[in-house]
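A quick write-up on the structure given underneath.
The other protein chains are all here in position, but one chain of the complex has been omitted.
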Amino acid sequence: MADSPPTTDAPLLRAQNLRTQFGRENPLVAVDGISYDLRAGETLGIVGESGAGKSVSVRSLVGLIDDPGEVTGSVRWRGEELVDASSRKLRAVRGSGIGMVFQNAEAAFDPSLTVGTQIVEAVRASRDLSKQDAHEEAIDLLVEVGIGDPGGRFDDYPHEYSGGMAQRAIIAMALAGEPDLLIADEPTTGLDVSVQAGIVDLFRDLVAERDMSLLLISHDLGVVSQLCERIAVMYAGRIVERGSRKQLLGSPRHPYTQAFLRSVPDVDERKDLEPIGGAPPSLENPPSGCRFHPRCPVAEAGVCDGAAPPTVAFGDGHEATCYAYTDAHPGGDDYDREAVESIRWDADGTEEIGGEEEVER
Amino acid sequence: MSADDSRDDSLPEPRGHSGAEPGDDSRAQSRPESPLRRRAKAFAARFRRNTLAMAGLLITGSVVLIALLAPVLAPHDPATVNVPARLQGPSLAYPMGTDHYGRDLFSRVLFGARIALQVAVATPLVAGAIGVPIGLLAGYAGGRVDDALMRLMDSIFAFPAILLGLTLVAVFGQSLTNIVLALGIVYIPQFARVTRGSAVSVVEEEHVRVARSLGASHVRIMLVHVLPFCLSAILVQATVTAALAIVLESSLSFLGVGVPSPKPSWGSILRVGKGYVDSGEWWFSVFPGLAIVVAVLGFNLLGDGLRDVLDPRTDPNR
Partner (left out) sequence: MVSRLQAFLVRRLLWALPVLALVSVVVFGLIRLVPGDPAIVMLGADADPARLAAVREEMGLNDPIYVQYVDYITDAIRGDLGRSYVDDQAVSAAIASRLPRTLFLTLAGFFVSLSIAIPAGLLSATNRGKALDGVGLTFGLLGVSIPNFWLGIVLLIAFGVNLGWLPVAGYASPLEDPVAGIRYLLLPGITLGTAMAAVVTRMLRSELLEELRREYLDAVRMKGVSDLRVLGHATKNAFIPVVTVIGMQFGYLLGGSVVVEQVFTIPGMGQLLIGAIRSRDYITLQGVVLVYTTFFVVVNVVVDAAYFYLNPKLRGDQ
């Protein structure tokens, strides 16, 4: 993947050739050399099927990969290297630089402490506040994420929260350190559609009001397209296409992106869904060349299963890693015309998904 | 205690099992022998690869050999009194020294293995003979029967083994048979609990439902279709119980309410030997105790190893 064009203002977060593997002898490479930049105030979404390595990739950024796992490459936060950084530096970044919203909110809370206690712990870990002040701050956070009766809810245990409310509370906990970047890992998965819509709105408001950057991981293109200006598509541990929301949804280039778009319902659910044929590849023993080639409708034997495909730039930061746009592929670069036009997607992402906003009691 | 309930039905299928007919589908099996045999094969293969289990087998095997060959191995008669040679330290003639009657401690320890082994084998048999049917019935019947039986077992289990053992021996009177009987009663609840745990999950399996729909009697289902699948868990429990029984028997003998003299129970030797600690005859109590440790360690290793082998969820590297 080519480096991003050099710019004068340094990015908030820069991942370069990030690679995460588990085990030595027969390694499972969950993330295989991905790179991206995220500037202050930017919103980036990473989409892909489950098992593509999205979640591992964001955990790798902040040192949450444990023993059998090994992270290489570079992650720079405000210019400072985080891969193999001291636990002290990581603590500082986790506490007040980067907040993370986890997928399964109830599992992300310590089951034997009240939600309030845990948010207070997060507040006090990053800010020098008295117990009293931290308590008030925690209440304010609960208010900010839209939990009704925050004072009463403060002393409840995680299992006493509903799914949507727990998700809001985990967001409050992630905000406790006043982060500049919020990482959200499948923040709406497993929630009812109406609850999902409320959470999406909450994220949009928070990013705007707090002037945060957002790194959103989801298999749900609808959610990503509503919240993120830039989107990267991940397949089997690699980023296969990236670009603005408009570029990706309006003129997807990579055959996987195209197939992915056809496989998920669009806003009005007016098209027929086409599931992607075949199964996601094993990360222990991935296909050679382009990892999508066994499932790709335009794969060319002797080309796509050979060396890793090149990254082709389409201007304005839109890139795809595919042979189809090179001379090596017999289809040349106009094979995609029809495929692209067959996709209709609300490229502006202005429409809402789902129905009513979540009503908290 | 640990949730071992489903370990029986989750053994990995052996790959490349030679001689398997193509239609030999393990799921819809009407004959219970075949999956059992395959489990047994997988079990043997895993057992050989498990260091703990093999070490345990080696030690317990040696104890069995020593017990069998004691008359051949022992340099002296374990009961022959030789007062002039009393309380001698370890030497070539008396590798573990002599006791207060001049008897050779080494020979007594070798013969003591026979008592330990009798206890280790008989106790699980007694406990299993009562505990397994209780557990089987509770697991098979479920509901109120299950609740009542298990509540009863739990209240027995709530008492420390040694107190229950002491009380029972006090009532039965002292003899090797009575000791084994008492120890057997002490460990009934553990067998009941383990058997119930396995039975509960086996009862849900298809071959049991098939047998039931074919009109097999309850007793037949329990014995033919449920019990065989509980055996691996019962085996682990028997091994663990063997270790516990050796400790408990020697404790009772040490307290003077165990196997009556002159039988050379390790605990009885220690009981006398303890009286010579102050005067410096350390060998009198150190060697018989070491014998207990080795035998118990052997059964514990075997039990831990078997548990790992029979429970595929256990990480072998742990």
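First chain written, first letter: the chains are A and B, and each begins at residue 1.
FYI, a residue touches a chain if its C-beta (ideal position, glycine included) is under 8 Å from a C-beta of that chain, and two chains touch if they have at least 3 such contacts.
Since we're looking at a predicted model, the values are computed, not measured.
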| item | value |
| --- | --- |
| Listed residues A:A15, A:I46 or A:A108, member touching the removed chain | A:A108 |
| Given A:L13, A:V75, A:V145 or A:A174, the one touching the chain that is not displayed | A:A174 |
| From B:A85, B:I179, B:V247 or B:L306, residue that would touch the chain that is not displayed | B:V247 |
| Contact residue for the chain not shown (choose from B:D99, B:D146 or B:D304) | B:D304 |
| For chain B, residues in touch with the removed chain | 1, 155, 158-163, 166-171, 243, 247, 250-251, 254-257, 267, 270, 273-274, 277-278, 280, 282, 285-286, 289-290, 292-293, 296-297, 300-301, 304, 317-318 |
| Residues in chain A touching the chain absent from view | 59, 62, 64, 87, 91-96, 98-100, 102, 104, 107-114, 121-122, 125-126, 157, 159-160, 170, 173-174, 176-177 |
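Please note the rule applied: only the chains that are shown with their structure count from here on.
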| item | value |
| --- | --- |
| CA centroid of chain A to CA centroid of chain B, Å | 54 |
